[in-house]
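In this view, the complex is presented without one of its protein chains, the others remaining in place.
Labels run A, B and C following the written order; every chain starts at residue 1.
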Amino acid sequence: MTDPRDTVLTHALQAEGTYDSGKAPAGIRRIPRGVDGLATEHLVVNIGPQHPSTHGVLRLVVELDGEEIMNAEVAVGYLHRGIEKLGEHRRYHQLGTLMDRGDYVSGIHGELAAALATEQLLEVEVPAKAQWLRSLMSEINRVASHLVWYGTFGLDCGAMGQFLYAVRDRENLLDILEAVSGQRMMFNYVRPGGVVADLPADAEQKLRTFLRTIDGYLEEHDALLGGNEIFQKRVRGVGAIDRTTALSFGLTGANLRCTGVPYDVRRDKPYAAYEELQFDVPLGSTGDAWDRYLVRMEEMRQAVRMIRQCIDGLPEGDVMAKVPKVLRPPAGEVYACVESPRGELGVHLLSDGSDTPYRFHYRAPSLFAMQVLEEILPGQLLADAIMLIGSVDVVLGEIDR
Amino acid sequence: MSAVLSAILPVLAAVALMLVNGVVLIYMLRKVLGHLHLRLGPMHVGPKGIVQTTADVLKLLSKEDITPNGVDRWMYVLAPVVVFVPSLMAYAAIPFSETLRITRLDTGLLYTFAVLSLVPLGVIMAGWASANKYSLIGALRAAAQQVAYEVPLLLSVIPVVMIVGSLDLGEIVAFQTGVWMGVVPRWFIIPLLPSFAIFLISALCELNQTPFDMSEAESELVAGFATEYSSMKFGLIFLSEFSNSFVISALAVTLFFGGWTLPFVPEEILTPIAPLIFVLKTYIGIFVFMWIRGTLPRVRIDQLMNLGWKWLIPASLAWIMLVGVVVKLTAPGGVS
Amino acid sequence: MLPDETVVRTTLSGVTQAEVSTSTLGVVVRIPADDASSALAALKASSLDFIMLVDLLGTDTGEEVEITYHLRSLTRDEDLYVKCVLPYEGVLHSVWNVYASALLPERETAELFGLTLAGHPNPARLLTVDDTEPLLRRSVAIRTLEEVRDR
Partner (left out) sequence: MALDKLMGEHSVAFVKSEQLFDWARRNSLWYLAFGIACCAIEGLMHASGPRFDFDRMGVFFRASPRQADVMIVAGTVNRKMAETVKLLYDQMPEPKWVVAMGACASTGGPFREYPNVVLGVDKIVPVDVYIPGCPPRPESVQYGFIQLQEKIKRQSEERSAARRNRR
């Protein structure tokens, strides 16, 4: 019986003639089957580009034996929009708009990485107030992005309620981001040399009211999902990634920290105002989905703590350095990285002295998080595969760039 | 009335009750889930969105009825019927009040469970026939789940039958009228709390409701076994899911919450409004199911199997032995 | 936080002839393309212990494609950039058995620069449909305003 959905599955793979289920990369573990000689026929299921729980248009070609996954292969590229190619035809201050649409859940971090790279080329000194505003907006965006992760992670495990509570809090955060930058998602707020505008009065007042309730809401979220017995049974000890696998697959950010490796770009390569802010970096131990949950929930609390420090300690002064209207940085190559909610988001700029970059490369942390899935999925159950996609928190706009 | 008429009238009443139930329950689900999730649920279609479900049903009626190619034709068309009819037949034995009942069956309980266990047959037919990998996995999950939870469901009900001594639902309710020691109602929920707990868990599995809704898991299997069904065929499956929850909740009320009786209400006020009380109690039960559906995450299929075989069945067997001993000890004087 | 060049030079001296320099990027090592994986293995095993391949990117320098490996050692918190040059239709040898994090970036770089990937478990195209030309080459132009206007 041909399954109409199958035509979607095989057109890309059979056309390339590369997919045969027997061949898995040697490095990736193969689960021997037919232990008692019972040869079961494998079912190749296509967790397709249109699927309620994939975070955008991820297609996971999964070879199932019953419920157990024998071999998983990532087929991406359904959202390849050429951010890097178009970056070569944009001026330096326009790179932020492309980066917003790369990781569209936390746009500020992309803009900040592009601005930092340009500033390294220009060697321009960013005023102190702009540094603090950058850290403030990054942390607000981090809480908003972790709320999206928290909502969709619960949805992948089947819980509907806490998703809506997370969206409720995210609405308040987007109001603040909109009051400061004028847009809910594509802020275009951080430019080379500083930030576009100062903090308006109502944004500060909104932030204060938000901060009064957020701690209670975070406890509520933790109790609603983390405290739930069924969720804990589903998540503890599942999809564990040990230290060496995480490092060899290039994981960064919360996915790496949950295996115990204390690497955080905000502390090891400090940028913006992170030297003056007190925050501690939560670490996990086993690297399973439960640790990823705990590390990210703790990161949200640290982010709220930093937001409080940012508002109280905001210095005076102007928000934009003296930067020429058309930026023509000297020829050179530079790499600047930022701690985005998904990991280390880096921008690799090669400039040839003209007003558009010669090569604009965007290091996407989600690509490496997706890569590790191909390694840990064989052996898991189908239900866990969907949950693990949610736990490593990927954004497809970043993977396909 | 002539014999034929008196036979047909209750069946028509059952069908009408089921359709009205389906419409009201779908509206209630969207409203309850809405308010659970801090939003309003349907509001614009008619005052407070009351007419929303009729709009949905009418739209489903007028949709194009697709039969995808590569589908096993007859089983594909038959499956929704096999899912719909048993949940319609299950209405037969439910006692709405002393007299108001479709049929007086002295094996009412057994009949209802037998009919309800036909529904997974339709689910498996639907999943297998619609030539879609998601529905196949959903159907096989439904099969494993129903088989694993049919047994504890029946075992949890045996203590009630042991005490009452008959399978007739009316009698079970009659047994629960009156009051103990002046204040405690004689409902079975109080002495037989563990068997109610087991009944609730396995009932949730029977209904494929969260936290055990693996067979139509939204986030994993797109729409589970009903993925390939459009328009009114999907409508039948959707409707039968809700009428199943009405039947199971009605059973729970009859067995454990004293059917249509209220402890302190004198006889003559009770009889005219008995069906109303019964339906009200059933709707409270359904509200609890929806409440659970809105909050809990989904259990993995193998954890579900462990829970079923390793925990629920031994627990219900032990509980039956305990109740048996107690009933035996107090047999001459009946339950004190 | 720059790795000290003499140690880099000594570790690579046995394996391949490399010329180490410092630019705005940091310490950059240029090596011939075909012994990239042996050089990376040497760097990974050396005292500098570059445990992580952070990133892999290609750049079209006008007449050939330059591949950059961005290595990082977490214990010493130092970054190193290993660059090698490939002709346009050249062969990119996969380094995934040294650093498994190169699996997907290599597929993407090879596909967008028109290189052929050798020694990779699944050398299929990652991002684009089969007959698209290598989009990140400088020769491939983007759509002009007229093309877009009368879509």
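Simple rule for what comes next: a residue touches a chain if its C-beta (ideal position, glycine included) is under 8 Å from a C-beta of that chain, and two chains touch if they have at least 3 such contacts.
The structure presented is a predicted model; accordingly, all values stated were derived computationally and were not measured.
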Chain not shown, its touching partners among those shown: A, B, C
Residue among B:T112, B:T227 or B:S316 touching the omitted chain: B:T227
Option touching the unshown chain, where B:V24, B:V45, B:L121 or B:A174 are the choices: B:V45
Per the touch definition above, residue among A:P49, A:G158 or A:G193 touching the missing chain: A:P49
Footprint left on subunit A by the chain that the document does not show: 4, 7-8, 11-12, 48-52, 56-57, 77-83, 85-86, 89, 97-98, 101, 104-105, 148, 151, 164, 167-168, 170-171, 174, 184-186, 396-397
Contact footprint on subunit C, counting only the chain that is left out: 127-129, 132, 135, 140, 142-143, 148, 151
Residue numbers in subunit B that touch the chain omitted from display: 30, 34, 37-45, 49, 51-52, 54-59, 61-66, 68, 218, 222-223, 226-231, 234
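As a working rule, only the chains that are shown with their structure count from here on.
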Chain whose Cα centroid lies at the greatest distance from that of subunit B: C
Centre-of-Cα separation between subunit C and subunit B, whole angstrom: 61
Centre-of-Cα separation between subunit C and subunit A, whole angstrom: 23
Length of the line joining the C-alpha centres of subunit A and subunit B, rounded to whole Å: 43
Residue list for subunit B, restricted to those that touch at least two other chains: none
For the subunit B and subunit A complex, residues of the former touching the latter: 33, 36-39, 68-72, 131-134, 136-137, 210-211, 213-214, 217-220, 222, 293-303
Sites on subunit C touched by subunit A in the complex: 23-26, 51-55, 57, 59-60, 68, 70, 74, 77, 79, 81, 96-97, 99-101, 103-105, 121-130, 135-136, 142
Residue ranges of subunit A touching subunit B (in the complex, touch as defined): 1-5, 43, 45-46, 51-53, 64, 67, 154-165, 168, 224-225, 228, 230-231, 233-234, 381-384, 386
